[in-house]
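Missing here: one protein chain of the complex. Every other protein chain is in place.
The letters A, B, C, D and E name the chains in turn, as written, and every chain counts its residues from 1.
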Amino acid sequence: KKLSQQVVKTDADQILVLEANIDDQSAESLAPVLDLLMDNGALDAFFSPIQMKKNRPAIKLTVMIHPADQQAMTYLILKHTATVGVRYQTMGRTIMPRHFITVATRFGDIRVKIVNYDDLEKYSPEFDDCLAAAKAHDVALNQVYLAVYQSMPESGLS
Amino acid sequence: KKLSQQVVKTDADQILVLEANIDDQSAESLAPVLDLLMDNGALDAFFSPIQMKKNRPAIKLTVMIHPADQQAMTYLILKHTATVGVRYQTMGRTIMPRHFITVATRFGDIRVKIVNYDDLEKYSPEFDDCLAAAKAHDVALNQVYLAVYQSMPESGLS
Amino acid sequence: KKLSQQVVKTDADQILVLEANIDDQSAESLAPVLDLLMDNGALDAFFSPIQMKKNRPAIKLTVMIHPADQQAMTYLILKHTATVGVRYQTMGRTIMPRHFITVATRFGDIRVKIVNYDDLEKYSPEFDDCLAAAKAHDVALNQVYLAVYQSMPESGLS
Amino acid sequence: KKLSQQVVKTDADQILVLEANIDDQSAESLAPVLDLLMDNGALDAFFSPIQMKKNRPAIKLTVMIHPADQQAMTYLILKHTATVGVRYQTMGRTIMPRHFITVATRFGDIRVKIVNYDDLEKYSPEFDDCLAAAKAHDVALNQVYLAVYQSMPESGLS
Amino acid sequence: KKLSQQVVKTDADQILVLEANIDDQSAESLAPVLDLLMDNGALDAFFSPIQMKKNRPAIKLTVMIHPADQQAMTYLILKHTATVGVRYQTMGRTIMPRHFITVATRFGDIRVKIVNYDDLEKYSPEFDDCLAAAKAHDVALNQVYLAVYQSMPESGLS
Partner (left out) sequence: KKLSQQVVKTDADQILVLEANIDDQSAESLAPVLDLLMDNGALDAFFSPIQMKKNRPAIKLTVMIHPADQQAMTYLILKHTATVGVRYQTMGRTIMPRHFITVATRFGDIRVKIVNYDDLEKYSPEFDDCLAAAKAHDVALNQVYLAVYQSMPESGLS
């Protein structure tokens, strides 16, 4: 199959990426910002280690948001971090459409996310379900994932 | 307070971000480039650790500049690093307006940057002033920062 | 179950850890060293990003070896990297005893490593077998792993 | 003051450092291990990004413990991560003796840790107290820290 | 020479940058993706260590491609990694025109890439040639590079 001839049907949208370099705030005071941003509607947020001028072992904060949330999320970043500026740009995004099934395992019911793109189909046991089940039964996460895989039909997942 | 109703007044501008992946130059020869770029007008410059093809533990150089400086800064990157190409994109930037006050401490006068955005006000003792004072009095930087915080009025900073 | 009362039976040995900081060699020339050391008997070898004096974005090389190989491995590091010194220390090591089973899947036979420790039992499909099968059948690695998990008995693996 | 003539009085103890390289487990399944280890008595635990053989972007787990906890903590690491081995070594540790004071601020009472070593005295507002106060009053963490610094006496902290 | 007066003649083009954050896939299963993408026409591809929500020590995959390859490369990323979405943006690129010369050394013929930009001229011995020569003669890579440098004319390289 030649790559250029694939026909794909997929969702797509535009996101806004916000960034700030942080060199004047401690790691412990910066840490709660990720959860705070996710709780306020960020699509994703993460830290990257960077090495700045004057040998500073600093952190880059990246936040992906719906463009409509720019003003509100910029406010939160400026309020809760030490940065005095936030830079931004627009990115396109290709997203695999998704739906869920529920799989019965010896550790209880676990949701499995099914995503599709062209002829691809991928499955992903819901992490939060697996973690809750692992804690409830005092087993390793891995045990729960194995149980889910073994309880899923090999084909016809949709 | 609902996030979408905030009214903010702020400065904004456009910057250009230049990037290059460096896998054919030693760390010691790459290191002076950050200062050299900052001394020639870069707004910021930093290294990020990346893992490239063929298991190369390489470095990404990122430089933020005024768009008018693109040709000159590209020249400097090509001259002083081993890269054979520089990629670039434009980003918007939200900046907190700033002004300075001077705070008298037992370690001498220290400038404090005051930045504002909507109802936010943040203070930031000038790092270079604090470092100079710490060295002059042979105390830890932390001691100087504490003295500045204790010498600042708690409110009415502007 | 109180932690301190667990009784474990396990293998243990002593290894030697060699380290060198590299700031005077390019990423592309350093990269082949990992394979070279693994091919000559290193137990493991890896790079870590570090930030050295003078703002150098450098790399720490760590190599774990059998103590009897110290002289030979030190020679290889000194020959194939730019470092002028190698530091070392001894570490103990707790190892889970392991054996293999073979699992038949629709992508062919795949070995699965079974490791034990106290009441723990973990399984790990052999990566190289899975990668070879994925390439041979032009499917994602993930598909092969799923097939292995679904072809393994849920219990009684040993 | 010549460095070698300093006389210091300090606490000291021995710790055990456990390490494992993780290349066969997802980030989301590895993440809960840090809290789990801390909750079971680890003195500290952290991840470092490493670059392993075959271009694997892997993670090194480091756990610092009381030597008496070795068997129990090794068990937890082997249970909750995919690693099949744990390496370890002993380290000495110099610790600054500590005590606490309570500082009254406009955001409520905040504990401040005071640590000493030779002629050094350092203060550290308790992070958890500050975070709780910041959330309770919907202000940035930074505001709380500033209030603590301004409510502390500049000298005679002990 | 004032920077803004430089006249440069150079190649330039547009590239597309694809990115995905990976937190639900092991390092060993992610590793082969770099080679796979390079083999299918990616201009460059690399991993960056990132720290995501819930304390996940994750990896960002970045792939630079010709814009015409977007659909095919997106398909490969979605097939061979666990991500359910790929974000993208366009970047400009300044490239130094290049040509090759061949240098005769005591380790055989080695190609040297010569690149130019304005008044700059840089040389770069072909890594693959040097590595092959180093292996063939069982010497360190460094020895081969030194031989190339000593066999190149100091000026008039073009």
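By our rule, a residue touches a chain if its C-beta (ideal position, glycine included) is under 8 Å from a C-beta of that chain, and two chains touch if they have at least 3 such contacts.
Just so it is clear, the model here is predicted, and its values are computed rather than measured.
Enquirer: List the neighbours, among the chains on screen, of the chain that has been left out.
Expert: A, B, C, D, E
Enquirer: Just to verify: which one of A:Asp23, A:Asp44 or A:Asp129 makes contact with the chain not shown?
Expert: Looking across A:Asp23, A:Asp44 or A:Asp129, the contact with the absent chain belongs to A:Asp23.
Enquirer: Name every residue on chain A in touch with the hidden partner chain.
Expert: 22-28, 30-32, 34-35, 47, 49, 52, 54-59, 82
Enquirer: In the full complex, which residues of chain D touch the absent chain?
Expert: On the side of chain D, residues 3-4, 6, 8, 15, 17, 34-35, 38, 44-49, 62, 64, 89-96, 98, 113, 115, 117-118, 120, 122, 124, 127 touch the unshown chain.
Enquirer: Can you name the residues of chain B that touch the chain not displayed here?
Expert: 25, 28-29, 32, 49, 79-80, 82, 127, 131, 140-142, 145
FYI, only the chains that are shown with their structure count from here on.
Enquirer: Quick check: more C-beta contact pairs in B-E or A-C?
Expert: B-E
Enquirer: Measuring centre to centre, with centres taken as mean CA positions, what chain is farthest from chain C?
Expert: Following the centroid criterion, the farthest chain would be B.
Enquirer: Suppose chain centres are the mean of their C-alpha atoms. Which chain sits farthest from chain D?
Expert: Most distant chain from chain D: E.
Enquirer: Degrees of rotation, nearest 5, to put the Cα trace of chain C on chain E?
Expert: C-alpha superposition angle, chain C on chain E: 180 degrees.
Enquirer: Could you put a whole-Å number on the gap between the CA centroids of chain A and chain E?
Expert: 28
Enquirer: How many angstrom between the C-alpha centroids of chain E and chain D?
Expert: Inter-chain centre distance comes to 39 Å.
Enquirer: Of all the residues in chain E, which ones touch at least 2 other chains?
Expert: Chain E, residues with two or more chain partners: 24-25, 28, 32, 34-35, 47-49, 52, 58, 79, 82, 89, 127.
Enquirer: How is the touch graph of the chains shaped: line, ring, star, complete or other?
Expert: complete
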